Structures are given as C-alpha cells and as structure tokens.
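The block that comes next holds chain A.
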Amino acid sequence: MSDEQEFEPRIIYFLCSWCGSGGGETAAAHHLHYPENVRPSRVNCTGALPAVHIIRPLIEGADGVVISGCYPGDCHYNDGNFRARRRVALVKSILDTLGLEPERVWFRYVAHGEGQRFVDTATEFNDHIKKLGPNPLKTRSDT
Partner candidate 1 sequence: MPEGLKINKGAQEAVRELLCSLLESGRVNGVLALGRTRGANGGVAYSLFTDSDAFVADGAALPFLPFMPANAGGLLSRLTLKGSLAGPVAAVVKPCELRAFIELVKRSQGSLDNLLLISSTCGGVYPLDVGANGGLEERLPRYWEAVKQGEVDSDVRPVCRACVHFVPENADITVALVGEEDLDTQCTLFLDTEKGAAFVKGLEGLQGTSLSGELETEPIQRSHSQRAAYREELFAGVEVGMQELIRTFGRCIGCHACKTVCPICYCSLCYFDSQDCEYLPEIYESELERKGGLRLPPNTVFFQLGRLAHVSVSCVGCGMCTDVCPADIPVSTIFSKVGTSVQALFDYQPGKDVTEEIPLMTFEEEELAQVAT
Partner candidate 2 sequence: MEEQEFTPKIVGFLCNWCAYTAADTAGVSRLQMPPSVMVVRVMCSGRVDPLFVLSAFLRGGDGVLVAGCWPGQCHYQKGNFHARRRAAMLKSIFETLGLEMGDRFRLSWVSASEAPRFAEVAKGFTEEVKQLGPSPIWDEVFL
C-alpha cells in the first residue's frame, strides 16, 4: 500500500439543506457510493456558512473543505449562493496570501436531483486531497 493509499483525508462537505443535501439524498436513492472519509455537514444555505467555519476545520484537523449549494438563481433564499461565492473568494484570497493552500477549499454547485454529480464531486475532491497530501496545520501544536 503506497503512502497515498494509507493517507485517508478528513474532508468536510458543507451542503445547503435545499440542493446540496438533496443531491446526497438522490445519490442514496440510487445507491451511489462516495468515500466514507467525506463527512457531509448540512447548513441552511451556503450563504449562511460563516467564513470562520471554513477556516476552523482547516486548522483543527480537516484536510479539505468542499461547499456545495444551489446553482445561481435557484437559491431558496434568492442570493445565499451569491454571498457564499464572495465569501469563499475572500477566504481563498486570505489563505492564498498566507500560503495556506487555498486549493483545499472547493465551491461547486449541485442541484437537488444531481446525485451523480454529488458523488463525483466527493470522489474527485477526495482524490485531489490525496494528491495534495495531509494538511500541515492539523498536526501543529502552536496554532
């Protein structure tokens, strides 16, 4: 088992409760599998996800954070995903400036019925993080 196999990344998958987790339910209905180390976490809307909740997992032990919500225009709250897109842009700018690998944060739209796309995103992100390797911050005692 090469080192890449052994490293099982801890990934947080933030899903908006309308489309994101809907994708998850559709995937379950079709018995589609996605890696177990991807932990879904439901939020009311991606717009309701504070920037700190993207940063805190990355410091405390997650190797990657991926956020999925409704397509632009589909948001149950009209502009939640627009705000989320800007907030993710801000977090990525901060992480990039500080050299903390902004590519560990993904933002991708998943509609309610797109179970396949939900599973593909989880699998793709899992492989992406495996390539990137463990997050150096999570084992730092002085954060």
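For anyone wondering why these and not others, all candidates are chains of the complex that A comes from, given by their letters.
Quick note on the criterion: contacts are C-beta pairs under 8 Å (C-beta built on N, C-alpha and C of every residue); 3 or more make two chains touch, one makes a residue touch a chain; residues count from 1.
Just so you know, these numbers come straight off a predicted model, no measurement behind them.
Contact annotation for this complex: of the listed candidates 1 or 2, chain A touches only 1.
By the touch rule above, chain A contacts candidate 1 in their complex via residues 140-142.
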